[in-house]
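Shown here: the complex without one of its protein chains, the others still in place.
Note that the chains take the letters A and B in the order they are written out, and that residue 1 is the start of every chain.
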Amino acid sequence: MGLPRPEELISNVNLKKMPSKPWMDTLPVEFKPGFYCYGAKGKNLEYVNFPNARDFHVTEQDWKLPEDWKNIVIEGIKQRLERFRTFHVFMDICVRCGACADKCHFFIGTGDPKNMPVLRAELLRSVYRKYFTTGGKLFGRNGGARDLDIDVLKELWYYFYQCTECRRCSLFCPYGIDTAEITIIGRELLNLLGLNTDWISGPVANCYRTGNHLGIEPHTMKSTLEFMCNDIEDITGIRIEPPINKKGAEILFVTPSGDLFADPGIYNAMGYMMLFHEIGLDYTWSTFASEGGNFGFFTSMEMAKRLHTKIYEEAKRLKVKWIIGGECGHMWRVWHQYHNTWYGPIDFLEEPVSPITGTKFENAKSNKIVHISEFTADLIKHGVLKFDKSRNDNLIVTFHDSCNPSRGMGLFEEPRYIIKNVCNHFYEMPDETIREQTFCCGGGSGLNAGEIMELRMRGGFPRANAVRYVHEKFGVNLLANICAIDRATLPPLMDYWVPGVRVSGVTELVANAMIMKGEKERTMNLRMEPLPGKEEE
Amino acid sequence: MGIGLAFIIVLGLILFAYIGTELLGLNSLFAVVFPYVALIVFIVGFINRVVKWGKSPVPFRIPTTAGQQFSLPWIKYSKIDNPATGWGVALRMFFEIALFRSLFRNTKAEIMNGKLYVGSNKWLWIGALAFHYSFLIILIRHLRFFMAQTPWCISVVDSVDSFWQIGLPMVYMTDIIIAAALLYLLGRRIFNPQVKYISLPSDYFPLFLIIGIIATGVMMRYFARVDITAIKELTLGLAYLKPTVPEGVGSLFYIHLFLVSVLFAYFPFSKLMHMGGVFLSPTRNLANNNRMERHVNPWDYPVKHRHYEEYEDEFREKMKKAGIPVEKE
Partner (left out) sequence: MSIRDFLSKKRKAIVNKSFEWTVSTYPEESQSFLKDNSRQFTNPIGYNLYQSIEQIVEKIINEEPIDNFITPLEEIIRIRAVQDFTPSQAVGFIFLIKKAFQDELEKEIEPLKVLDFLSRIDSLTLIAFDIFMKYREKIYDLKSKELIDRTWWILKKWNIVSEIPDKTVETK
């Protein structure tokens, strides 16, 4: 019979093993829906003066590159070798021991060998060898080198936009080789040719113009905060007037704009305002510094710096003393590891001291920015806040460590301390999936676009799998986190893998349990759902 | 990829040394010229490479943090895995370099179905540790060939290494351990499909080269009869810059010496430079104190960014209408 047996039909590889092709021979990359982000729009690239601005369509054969694109990339590599010791050292010292191979959530979830961190880096390393090392020039392929051609470029694009810069691999590397750093530089190179994604370049352009990724204009931001205050009044009976662009306030508060618009981030934003109101904090929002996040970081260092500058500029203009930052992942990687270098010395602000408890935040004395979790944990420690933990009794909580605050900062205890003080039921996920070993949500570094839902589901599977374990074992039904991208990407991830688990920020939990002075008897949580014991019969 | 090629090259090197000394009698080339050239290439190449790395600045302070940060005084922080001070960094680097701390992270034991299960990657840590330390001890042992008087510390290493006397001459533990470790490291590259897939000829080559060095060394010590006095005369001559080419040194020794020379000369141009690079890795050798102390980027340059004035100009009317304070009415 001419028909194949089913097992022959379904197998990608023959059941009797065929010799595999070396990875350099598996080009060109096939762009399949669900696996790649849509290309950038010309107008967005142009708005922030990115080179080669044009509508970029990934699946079109012709990527409309400049004539000398190859030189641009090679010159770009040269410049970055001279500028980044990380890049230079990481290009040279990998011994391909394979310790990182099975640490990447994308490899674990896809089985695609080019998602092994070592190979993702090797994609670029092979080009580096060809043009910058004697061995690569002399021995070519046998020296692990290859020419840069259009297929290689497309492969670089495909895989550098399949890395969420989570740094889990760098934790296990005996030399500390950081794939995030390589991806960051790889993306910088791609951006020299205008090879960006719509999901990243759109927010970047918005952020430049309006101060935030979503493109919220000042008057809209004000109304949005007021809408939230209406809800707060309905829930607590307390009327809050959000201070906006208030000169001379003590503290500038900046959070990712996701918290101003999207469910469930909005509940966190309500939480911030309730907390600040309760302790009588003299603070202000800024409509211009209305974004703590920085999608520029996913395009180039320069763009990141261009977007971040507004935060200190606004702090200066509004004459505040110091800054509090809301819950966000990559925002804190940038704020913690880059801000001070980009804008410092920050001598126009004062060393942060909590006006409520008098605590000096020693660890932020130079760049004058304190994380909301550090700030809140300190308040709780000093007994400033009163809680009715039973309001969160319907929640069985676990905590997802976001990649950036974990491996780019080390913020582990503060949020846990807060959660344990406001919730009665808290359970940890297995050790190898939390804290510094935490698994990515699958949508970091600008990969939370809707069109790659499949990729996100696969990349997020290791995380979801650990949640499912505590869901089944302890009945966990709430996944708390301190990242706006998490709050956007984890709900669908949970819906797919662990239905029944909802997602929230930590401050939402705080505000829900916090007993406010002069509040009415609460019957609803911040989501306007009945509190436990207050359900209508 | 390229395992055959790497093997053939090493075989070729052995053959080259054999023909050169046994058939062509170019003893002085192999005894004097190649070792000196290799040593010079090694030293110059090594320094050159490290200087090149050193010339690339560290624009940002980006340690990979592997524990609780230093923050509030009542929260215990990880002084080593997430150091906030120079001492912490020094300790972190010590654990990294002396004990391969990051590789050890792989070995977390898990309990599955009531049974203790240890991640397979533990073997990589043990294998790597065994290889590197055996290599180091063997290197130290060899120093006695380059000194007229063997210092006591080397004798101590020697006697500890041959603690278990098995037969005569005494068997060094490290000889056995390094052979096993090398076979394991090679075996991984052959039998583990993932590692096989990522391996390059330049991953197999040093392995075969070192296997060749160990094999010839072991043969000389335990099996073939070599004239130790003549060899020591040669090596001492090299060390004291009075090279001599004594009679009676067999080609087995020349092969050994030649492979070592190749290893030294190859070193600065290869991945073996991870030995130097690990000290310079910015994700490990920096303190996580970015918010406490400003890190300066030497090539920092001003960038075009949006100023508040432009922003207000664009949105002033809307802001006024919404009652948001503005700078210019």
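Operating definition for what follows: a residue touches a chain if its C-beta (ideal position, glycine included) is under 8 Å from a C-beta of that chain, and two chains touch if they have at least 3 such contacts.
Keep in mind that what you see is a predicted model, and the values were worked out from it rather than measured.
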item	value
Touch with the omitted chain, as defined above, among A:58, A:266, A:303 or A:397	A:266
Selected residue (touches chain absent from view) among A:289, A:396, A:466 or A:482	A:466
Option from B:85, B:162 or B:194 whose C-beta touches the chain left out	B:194
Interface with the undisplayed chain - residues on subunit B	110, 112, 117, 119-120, 192-194, 197
Where the missing chain touches subunit A, by residue	5-7, 9-13, 15, 17-18, 20, 32, 34-35, 101-102, 107-113, 223-224, 227, 261-264, 266, 430, 432-433, 450-451, 453-455, 457-458, 461-462, 465-466, 469, 488, 491-492, 495-497
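Just so it is clear, only the chains that are shown with their structure count from here on.
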item	value
Subunit B - residues contacting subunit A, complex	1-2, 5, 49, 52-62, 64-78, 81-82, 84, 96, 100, 102-103, 105-106, 108, 110, 121, 124, 128, 188, 192-195, 197-203, 269-271, 273-274, 277-278, 280-284, 288-297, 299-300, 303-308, 311, 314-315, 318-319, 321-325, 327
Residues of subunit A defined as touching subunit B within the complex	20, 22-23, 49, 81-89, 92-99, 101-102, 113, 116, 118-119, 122, 133-135, 139, 142-144, 167, 170-178, 181, 208-211, 217-219, 222-223, 244-247, 287-288, 301-302, 305-307, 309-310, 313-314, 317, 336-338, 340-342, 344-346, 359, 361-367, 369, 374, 377-378, 381, 406-414, 417, 431-432, 435-437
